[in-house]
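A single protein chain has been removed from this complex, and every other one stays in its place.
Presenting subunit A:
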Amino acid sequence: MRIVIAEDSVLLLDGLTRLLEAEGHEVTGYKTADELVAGIGEPLPDVLVTDVRMPPTHTDEGLRAAVHLRSLHPRLPVLVLSQYVEQRYARELFAGEVRGLGYVLKDRVADVDEFLDALHRVASRGTVIDPEVVAQILARSRRDGLDTLTPREREVLGLMAEGRSNAAIAERLVVGLPAVEKHVTSILAKLDLPPDGDDHRRVLAVLRWLEQAPTTGDRP
(Lines give C-alpha, C1' and ligand atoms only; values in the text may rest on other atoms or scores of the structure.)
Protein backbone atom coordinates (compact mmCIF):
# COMPACT_ATOMS: atom_id res chain seq x y z
CA MET A 1 0.00 0.00 0.00
CA ARG A 2 0.98 3.62 -0.38
CA ILE A 3 0.68 5.25 3.03
CA VAL A 4 1.00 8.92 3.99
CA ILE A 5 1.78 9.74 7.61
CA ALA A 6 1.44 13.17 9.19
CA GLU A 7 3.12 13.21 12.61
CA ASP A 8 5.19 15.97 14.22
CA SER A 9 7.12 13.71 16.59
CA VAL A 10 10.19 12.69 14.59
CA LEU A 11 10.74 9.65 16.76
CA LEU A 12 7.29 8.30 16.21
CA LEU A 13 7.30 9.15 12.51
CA ASP A 14 10.58 7.24 12.14
CA GLY A 15 9.28 4.30 14.14
CA LEU A 16 6.06 4.07 12.14
CA THR A 17 7.89 4.48 8.85
CA ARG A 18 10.33 1.71 9.68
CA LEU A 19 7.53 -0.54 10.88
CA LEU A 20 5.38 -0.02 7.80
CA GLU A 21 8.29 -0.27 5.39
CA ALA A 22 9.27 -3.56 7.00
CA GLU A 23 5.73 -4.66 6.25
CA GLY A 24 6.37 -3.85 2.59
CA HIS A 25 4.44 -0.57 2.37
CA GLU A 26 5.54 2.63 0.70
CA VAL A 27 5.56 5.50 3.23
CA THR A 28 5.63 9.30 2.84
CA GLY A 29 5.92 11.41 6.00
CA TYR A 30 4.86 14.99 6.78
CA LYS A 31 5.62 16.88 9.98
CA THR A 32 2.87 19.52 9.88
CA ALA A 33 -0.75 19.67 8.79
CA ASP A 34 0.01 22.44 6.30
CA GLU A 35 2.71 20.34 4.61
CA LEU A 36 0.27 17.46 4.52
CA VAL A 37 -2.53 19.45 2.87
CA ALA A 38 -0.07 20.98 0.39
CA GLY A 39 1.70 17.70 -0.37
CA ILE A 40 -1.14 15.25 -0.76
CA GLY A 41 -2.84 14.93 -4.15
CA GLU A 42 -3.48 12.64 -7.10
CA PRO A 43 -2.74 9.86 -7.14
CA LEU A 44 -4.19 9.59 -3.66
CA PRO A 45 -2.47 7.27 -1.20
CA ASP A 46 -4.23 4.09 -0.16
CA VAL A 47 -4.50 5.44 3.37
CA LEU A 48 -3.63 8.60 5.29
CA VAL A 49 -2.52 8.34 8.92
CA THR A 50 -2.58 11.64 10.78
CA ASP A 51 -1.90 12.90 14.28
CA VAL A 52 -4.38 15.40 15.73
CA ARG A 53 -2.05 17.81 17.52
CA MET A 54 0.57 19.32 15.25
CA PRO A 55 2.39 22.61 14.75
CA PRO A 56 1.94 25.50 14.65
CA THR A 57 -0.77 25.81 17.30
CA HIS A 58 -0.58 22.26 18.68
CA THR A 59 -4.34 21.97 19.03
CA ASP A 60 -6.39 20.05 16.45
CA GLU A 61 -4.68 20.90 13.13
CA GLY A 62 -4.52 17.22 12.15
CA LEU A 63 -8.23 16.70 12.75
CA ARG A 64 -9.13 19.77 10.74
CA ALA A 65 -6.76 18.75 7.94
CA ALA A 66 -8.39 15.30 7.90
CA VAL A 67 -11.90 16.77 7.69
CA HIS A 68 -10.74 19.16 4.97
CA LEU A 69 -9.04 16.43 2.92
CA ARG A 70 -12.09 14.19 3.24
CA SER A 71 -14.26 16.96 1.86
CA LEU A 72 -11.88 17.34 -1.10
CA HIS A 73 -11.40 13.62 -1.63
CA PRO A 74 -14.37 11.77 -0.13
CA ARG A 75 -12.82 8.42 -1.03
CA LEU A 76 -9.51 9.06 0.76
CA PRO A 77 -9.23 6.60 3.65
CA VAL A 78 -8.06 8.39 6.80
CA LEU A 79 -6.93 6.95 10.12
CA VAL A 80 -6.73 9.65 12.78
CA LEU A 81 -4.38 9.01 15.69
CA SER A 82 -4.78 11.01 18.85
CA GLN A 83 -3.18 11.14 22.27
CA TYR A 84 -6.65 11.67 23.64
CA VAL A 85 -9.77 10.31 22.00
CA GLU A 86 -12.94 12.17 22.78
CA GLN A 87 -16.51 11.56 21.74
CA ARG A 88 -16.85 15.22 20.73
CA TYR A 89 -13.97 15.01 18.24
CA ALA A 90 -15.30 11.70 16.98
CA ARG A 91 -18.68 13.24 16.26
CA GLU A 92 -17.06 16.02 14.19
CA LEU A 93 -14.98 13.53 12.28
CA PHE A 94 -17.80 11.05 11.64
CA ALA A 95 -20.38 13.71 10.78
CA GLY A 96 -20.30 12.78 7.09
CA GLU A 97 -19.32 9.59 5.33
CA VAL A 98 -17.99 7.00 7.76
CA ARG A 99 -16.56 4.56 5.24
CA GLY A 100 -12.80 4.45 5.18
CA LEU A 101 -12.50 6.44 8.36
CA GLY A 102 -10.80 5.52 11.59
CA TYR A 103 -10.19 7.29 14.88
CA VAL A 104 -7.98 5.57 17.42
CA LEU A 105 -5.90 6.31 20.48
CA LYS A 106 -2.29 6.83 19.55
CA ASP A 107 -1.15 4.35 22.20
CA ARG A 108 -2.77 1.58 20.14
CA VAL A 109 0.03 1.73 17.59
CA ALA A 110 2.26 -0.02 20.14
CA ASP A 111 -0.01 -3.01 19.62
CA VAL A 112 1.39 -3.53 16.14
CA ASP A 113 -1.02 -6.24 14.99
CA GLU A 114 -4.04 -4.22 16.10
CA PHE A 115 -2.67 -1.12 14.43
CA LEU A 116 -2.00 -2.88 11.15
CA ASP A 117 -5.45 -4.43 11.31
CA ALA A 118 -7.04 -1.01 11.82
CA LEU A 119 -4.97 0.38 8.96
CA HIS A 120 -6.11 -2.37 6.62
CA ARG A 121 -9.73 -2.03 7.66
CA VAL A 122 -9.69 1.72 6.98
CA ALA A 123 -7.84 1.23 3.69
CA SER A 124 -10.51 -1.24 2.58
CA ARG A 125 -13.23 1.35 3.32
CA GLY A 126 -14.09 0.05 6.76
CA THR A 127 -14.81 2.10 9.87
CA VAL A 128 -12.64 1.96 12.99
CA ILE A 129 -13.66 3.67 16.20
CA ASP A 130 -11.54 3.44 19.32
CA PRO A 131 -13.05 1.37 22.14
CA GLU A 132 -12.56 4.37 24.43
CA VAL A 133 -14.80 6.54 22.26
CA VAL A 134 -17.38 3.78 22.18
CA ALA A 135 -17.18 3.49 25.95
CA GLN A 136 -17.80 7.25 26.24
CA ILE A 137 -20.74 7.05 23.87
CA LEU A 138 -22.19 4.07 25.73
CA ALA A 139 -21.72 5.82 29.07
CA ARG A 140 -23.43 8.97 27.81
CA SER A 141 -26.24 7.18 26.00
CA ARG A 142 -29.59 7.76 27.64
CA ARG A 143 -31.51 5.35 25.44
CA ASP A 144 -33.98 3.15 27.25
CA GLY A 145 -33.39 0.11 25.07
CA LEU A 146 -29.83 -0.37 26.39
CA ASP A 147 -30.84 -1.88 29.69
CA THR A 148 -32.80 -4.62 27.94
CA LEU A 149 -29.51 -5.99 26.55
CA THR A 150 -27.66 -8.76 28.33
CA PRO A 151 -24.08 -8.03 29.38
CA ARG A 152 -22.84 -10.15 26.50
CA GLU A 153 -25.05 -8.29 24.06
CA ARG A 154 -23.72 -4.98 25.34
CA GLU A 155 -20.20 -6.23 24.72
CA VAL A 156 -21.15 -7.20 21.19
CA LEU A 157 -22.85 -3.82 20.68
CA GLY A 158 -19.64 -2.08 21.74
CA LEU A 159 -17.60 -4.09 19.24
CA MET A 160 -20.16 -3.38 16.52
CA ALA A 161 -19.82 0.33 17.32
CA GLU A 162 -16.05 0.02 16.96
CA GLY A 163 -16.68 -1.06 13.39
CA ARG A 164 -15.87 -4.72 13.66
CA SER A 165 -17.33 -7.40 11.45
CA ASN A 166 -19.12 -10.43 12.84
CA ALA A 167 -16.08 -12.57 12.15
CA ALA A 168 -13.81 -10.13 14.03
CA ILE A 169 -16.24 -10.02 16.94
CA ALA A 170 -16.30 -13.82 17.05
CA GLU A 171 -12.51 -13.89 17.10
CA ARG A 172 -12.31 -11.23 19.82
CA LEU A 173 -14.87 -12.93 22.07
CA VAL A 174 -13.51 -16.41 21.29
CA VAL A 175 -16.92 -17.72 20.25
CA GLY A 176 -18.29 -19.19 17.07
CA LEU A 177 -19.64 -17.06 14.25
CA PRO A 178 -23.22 -18.43 14.60
CA ALA A 179 -23.26 -17.33 18.26
CA VAL A 180 -22.25 -13.78 17.27
CA GLU A 181 -24.85 -13.69 14.53
CA LYS A 182 -27.47 -14.73 17.04
CA HIS A 183 -26.43 -11.91 19.42
CA VAL A 184 -26.42 -9.35 16.60
CA THR A 185 -29.89 -10.33 15.45
CA SER A 186 -31.15 -10.15 19.00
CA ILE A 187 -29.57 -6.70 19.54
CA LEU A 188 -30.92 -5.28 16.30
CA ALA A 189 -34.36 -6.58 17.15
CA LYS A 190 -34.30 -5.20 20.68
CA LEU A 191 -33.08 -1.78 19.56
CA ASP A 192 -35.44 -1.72 16.60
CA LEU A 193 -32.62 -1.33 14.06
CA PRO A 194 -32.84 -2.65 10.49
CA PRO A 195 -31.42 -6.17 10.17
CA ASP A 196 -28.74 -5.21 7.71
CA GLY A 197 -25.76 -7.33 6.78
CA ASP A 198 -23.59 -4.39 5.78
CA ASP A 199 -21.01 -3.64 8.50
CA HIS A 200 -20.61 0.02 7.60
CA ARG A 201 -24.29 0.84 7.64
CA ARG A 202 -24.51 -1.10 10.84
CA VAL A 203 -21.85 1.02 12.57
CA LEU A 204 -23.61 4.16 11.51
CA ALA A 205 -26.98 2.88 12.67
CA VAL A 206 -25.62 1.83 16.03
CA LEU A 207 -23.79 5.12 16.60
CA ARG A 208 -26.76 7.25 15.56
CA TRP A 209 -29.04 5.19 17.76
CA LEU A 210 -26.74 5.53 20.78
CA GLU A 211 -26.31 9.27 20.37
CA GLN A 212 -29.97 10.04 19.87
CA ALA A 213 -31.89 11.67 22.66
CA PRO A 214 -34.32 9.33 24.39
CA THR A 215 -37.88 9.55 23.17
CA THR A 216 -41.03 8.51 24.94
CA GLY A 217 -41.95 6.30 22.00
CA ASP A 218 -38.94 4.02 22.59
CA ARG A 219 -39.74 0.40 22.85
CA PRO A 220 -38.78 -1.10 26.19
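Here is the rule we go by: contacts are C-beta pairs under 8 Å (C-beta built on N, C-alpha and C of every residue); 3 or more make two chains touch, one makes a residue touch a chain; residues count from 1.
Here, contacts and distances are computed from a predicted model.
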Legend entry - Undepicted complex member, UniProt protein name, chosen from "Carbohydrate ABC transporter permease", "histidine kinase", "Putative restriction endonuclease domain-containing protein" or "Protein GrpE": "histidine kinase"
Legend entry - Selected from A:Arg18, A:Arg75 or A:Arg91 as touching the chain missing from the view: A:Arg18
Legend entry - Among A:Ala33, A:Val78, A:Val109 or A:Ile137, residue touching the chain not depicted: A:Val109
Inset, instruction - Check the options A:His58, A:Arg140 or A:Arg208 and report the residue that touches the missing chain. - result: A:His58
Legend entry - Absent-chain interface as seen on subunit A, which is shown: 9, 11-12, 14-16, 18-19, 22, 53, 58, 83, 106-107, 109-113, 115
